[in-house]
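The other protein chains are all here in position, but one chain of the complex has been omitted.
Read from first to last, the chains carry the letters A and B; within each, the first residue is number 1.
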Amino acid sequence: MSTEAGTGVKRRDFLKILGATGATTAVVGCSSEKVGKLIPYVVNPDNTVPGVSQYYATTCRECATACGVMAEVREGRPIKLDGNPEHPLSRGAICSTGLSALQGLYNPDRYRSPMVRQGNALTPITWDKAYELLAQKIGEVKSRGQAGSVVFINQHESGTFPGFLDQWLSAQGMPAHLSVDPLAPTATLAANQKAYGAAWPDLDFGAAKLIVSFGADFLDGWGHNVPQQLQWADARAKLEGAPRLVYVGARRSLTGLNADQWIAAKPGSDMAICAALTGQGTMAAASDSSGVSVAVLEALAKAIAEAGSGVMAICGVTTADAVDCGVMVAEINKRAGSVGTTIKPASAHGGYAGLSSYAEVITSMKKMADGSVPLAFVRGANPAHTTPKSAGSFAEAFAKVGFKVSFSSMPDETAQLSDLILPDNHWLESWGDAVSTVGQLGLQQPTLDPVFDTKSTGDVLLELAKKDQAIAASYNVADYRTWYISKYPGGAPAFTTALTKATVSVSPLVTATPRTLSVTAAAPAAGSGDFYVHVFPSPTLGDGRGANKPWLQELPDPVSKIAWQSWVEIHPSTAKKLGVKEGSHLTVETAGGSVTAPAYIYMGVRPDTVAIALGQGHTAYGRFAQNVGVNAFDLVVNGWDASGALALNGSLAKVTVLVDSSPLVTTEGSARQHGRGIGQAMTLAALLGQEAEDDHGHHPIPGMPSQDFRSGLKAPVAADAQGEFADPMSKDKGMYDADHVQKMEKRRWAMTIDLARCTGCSACVTACYSENNIPTVGAPYQGRALSPVKWDENPGANIIKGREMAWIRLERYYEGNENSENEFSSDFDTRFVPMMCQHCGNAPCEPVCPVYATYHSPDGLNVQVYNRCVGTRYCSNNCPYKVRYFNWFGYGEPERRQYAWPDPMHWALNPDVTVRGKGVMEKCTFCVQRIREAEHRARAEGREVKPDEFTVACAQACPSRAIVFGDAADENWTVSKLAYDRRAYHVFEELNTYTAVVYLKKVNYPAPALPAQA
Amino acid sequence: MQGVVAAFHEIDTTCAAIEDLKKKRLGDVTVYSPTIRHELEHAIDAPQSIVRRFTLIGGLLGVSFGYWVAIWSSNYWPLVVGGKAIASWIPYTIIGFEMMVLVGALSTVAGMFINSRIPRLTSTAGYDTRFSGGYFGIFVACDGAKAGQAEELLRQHGAVEVRREA
Partner (left out) sequence: MATIARPTRGVGIRGPNIASADVQLPAVESYEQVDREIIATLGFTKKWFMGLSVSVAAMLIGASAWIYQIYWGLGQAGYEPPVMWGNYIITFVFWVGIGHAGTLISAILFLFRAGFRTSIYRAAEAMTVFAVMTAGLFPIIHIGRPWKFFWLLPYPNWRLLFPNFKSPLVWDVFAISTYLTISTTFLYIGLIPDIAVLRDKETNPTRKRILAVLSLGWRNSDREWRHFAKAYLFLAAFSTPLVLSVHSVVSFDFAMALTPGWHASIFPPYFVAGAIFSGFAMVWTIAIPMRKWFKLEHYITLNHLDATAKVVLFTSLVVGCAYMIEFFIAWYSGVRAEQEFFWNRVFGQWWWAAWIMLLCNMALPMSLWSQKLRRNPTWLFILSLFINLGMWFERFVIVVPSLSHEFEPWQWGGYTPSWIDMSFLIGSFGWFFMWFLLFVKQLPVMAIAELKEIVAPRVKHGHNGGHH
């Protein structure tokens, strides 16, 4: 591990300044790089080889899907999470949220020890003192006979722990805990339970012909993100037999943008539409309430009828009638007879089992407000942030509780209100399990010793139990792990073997107290106003739990491309009417409350609707979350559906335009590709050869390359270096010589990106941040100086200046619907283009570099030599793809305020990749560290690199398997086959750059529910 | 050094004096003038300056060095950039040109220094500060006997002042 030595650096900086300003530059400043100390192991821990990664299989606990992950551990510290290829659901893929778990683990703002409230401040104490204090409090509560009214609010978990917890609570004579997840599709679960008898049946996209999604964003947060994406992408990759997708909803979510047709129905009108589709209502009525023409609805009905048992109707609406709506939607499937084919109750997911509802939380909150709660525990959940103001202030209610205990490891809003904090281990530090599909248990093992002085709640509960003579006997185990193994079928040996795969066919070892949903819907007050307000969970930050992780804050929202900010989506035509410009501040006011945020003009939202995402607006929760954006929960009007779930939507809002405005923290330049043919598409008919492919909108630059571009892939690096246009002067070709020992020249690393698969979810982006030590630059403290005395402290200040560092970015281009600011049309196409260094065969960036800091390696990589770079930035100017990123500040220098990895976040840095210094250019390297590692391993084992033996970080994470990497010069690699696909093209081919990245055209399908033209 | 130095105020008289002195062969004549005058050049009628040879040689050395360093260093460490030839001589022409100008010009200056014997920090016998101002000057290097004649001649030609340098 390398630790920076402060003093030496300071001296150097001083000399640098002196040197560069004075005449002595050439003499001093020879090393601007960090001085590092290498601390070798005195005694090597077992099976740890410095510099070689170990992989621990465990289970991701960031959402209810419980994907299997592999933690890459280097010298005892996890440095990256990858999907576990063995896992039946996630199949080696992983999403941004999962990847970012590392930043939850290494978060600099975590509680570093137990804390107790003294006066207004929380002060550290020892665990023993904490135990005593809590044991005493519990004792008091029991002695007063109030144990029955103790409240334990836990983040929702599946698996064994909830059962363990309930056992403990009942042993203490306390009621079962509340298992809270504000993001869980509670209504859908209830509806499914009613309709199919399974809370979450498996959705088989492969079997589907027509998918009708009523506001279900199944590619980006609704349900089981990663597995759904994998299935969806595989199904769509069938091209001809691909399922078609109709998205019904007031706002076009990421799933909506991937849909073949968007039916922009008014919020809350889904019910009517379903009624019409199931013959329980008239088309006319549906049309009236939804604002969708009868023709379209009829066409939809027709399409459903044609699809027969291939129909998959899913419901993700969050209005007060959500449950009934869900049942109605299920009715569509039943009628189509698709239950069992596309909807598989037989193989259900168990991740949501034992979920409590919002209504229950409110009930216990009321109890707190009455002051009838003597003792409350909160773990993981953050009700102080996720409870709408309209339901009354949680803080006030919580304040009335006798003694408040938080197990949260982050200083979130709720924890900050508590009296005692017993920080829990991060899931990467603890033992446990989670349910994926029913009967499948994902095991979870620690990947390192706790970073801080924290303890897993299981152990804490055991300690407390031991302190109580009454129940000590029944908890006579060392710690939660021992307890767990003792319960595990087959005991320790079986458990140990199971850990290697981390997925076993076992049910939770103890079951939680079953919950009975007995709530009656309480519709939120509709309020007044001429706009519907559409509140939705942020794909990246969720309900706000992701906001403390800079990777997620920095990751642009897949739809709006906005980061580090809240925004209000408003349709261009409405914006024009109200005179709203991009970034003008809008105040949205509902019966629940009001928020003010800059406007984002988006043609994917109905003109009578404004949309705003949850996730921001934290008042605590660490340096990355605090005071960033606004909390959209403030807009939500208190009220719930028949399942007790918070009805996010269904109320009206007043929108007032304020005079002031602020720039959007967006990574988007132009949302149109101006016919530059970056994200190309072809119609299915064209693909099948039924119609001529029209190059609509693509204006190639005159002077197309004479050769077939693929020769750029096949041809070893530079024709000239090969002597094709032989250069008489050059005798020695060095590594470029075909006979050179390293044989590098035989390879041509390349990549294909299938736009028919890519959903734009952006997992690749976060994967790249994680693998390549890319600094995040948007934090409020990372801005530049606006004057000698004032620093720019707006969140995302650097991103407003276009200085984000994402080596791979996800471009989102719109096609069609040019007239959107005058009239609303739901018909436009979206192209998602992952754009990274294209590793051109004839790279424009290379010859312009005065110091050879970028050149072409014999195996086709466009190499960037950081410590040779002097930072002229000419390479970036000459790059048509604009994929080079410059280190404007010392993001890697701890003593600079822009430092991107405040201790201990730098523990997650990849030791194989340099942290780039101030003033150098960087860009995608095709994960050269992985290439070389594979080559070296192969050489060590005395063999050639096997085809598809390894891949790059983005490709490895990609949940839609759109990215394929490999050696295009060797036809045994998948990539070299794909590169010759009929849909293959290069971006800016006409510039003769011979890129190593081949894109496969997106395939556009006719809108399934298109009313027949008269 | 021995000789006679004379200061003239007018140019035509200076020229006349020079031509006369050359006829008389009294000794090497050095002419001082605040600036260049054709009249004087004609009168002195000295051989062509050889500075231009320095220029030529310097220029040739420069251009060949320019090409050489570019081509040699490219080949010494072959790195392919932008698919271009490792040693691509066409752009190297610029290097060649600039080096030609640099070396050529500097050697021209060197040529001038060498030929006109500067920098000199030695005694300035036979020089008078007026020669940089408004006066023309003639210095005849000769010893006692001829010196008299020289003085005589210079005075005839209307020298403002004649001085004997020992």
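We adopt the following convention: contacts are C-beta pairs under 8 Å (C-beta built on N, C-alpha and C of every residue); 3 or more make two chains touch, one makes a residue touch a chain.
Quantities reported herein were computed from a predicted structural model and do not represent experimental measurements.
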Contacts of chain A with the absent chain, listed as residue ranges: 13, 16-17, 19-21, 25-26, 28-29, 32, 668-670, 672-676, 678, 699, 701-702, 784-788, 798, 801-803, 809, 811, 813, 835, 844, 847-852, 868-874, 876-878, 880-882, 885-890, 896, 898, 917-921, 988, 991
Interface with the unshown chain - residue positions in chain B: 9-13, 30-42, 44, 46, 49, 51-52, 55, 59, 69-70, 73-74, 76-77, 79, 81-82, 84, 88, 91-92, 94-95, 97-99, 101-102, 104-106, 108-109, 111-113, 115-122, 124, 127, 129-134, 137, 158
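Heads up, the rule we're going with is that only the chains that are shown with their structure count from here on.
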Touching residues on chain A, where the partner in the complex is chain B: 717-721, 725, 727, 729-734, 736, 841-847, 849, 852, 854-856, 858, 994
Footprint of chain A on chain B - complex, ascending: 71, 74-75, 77-89
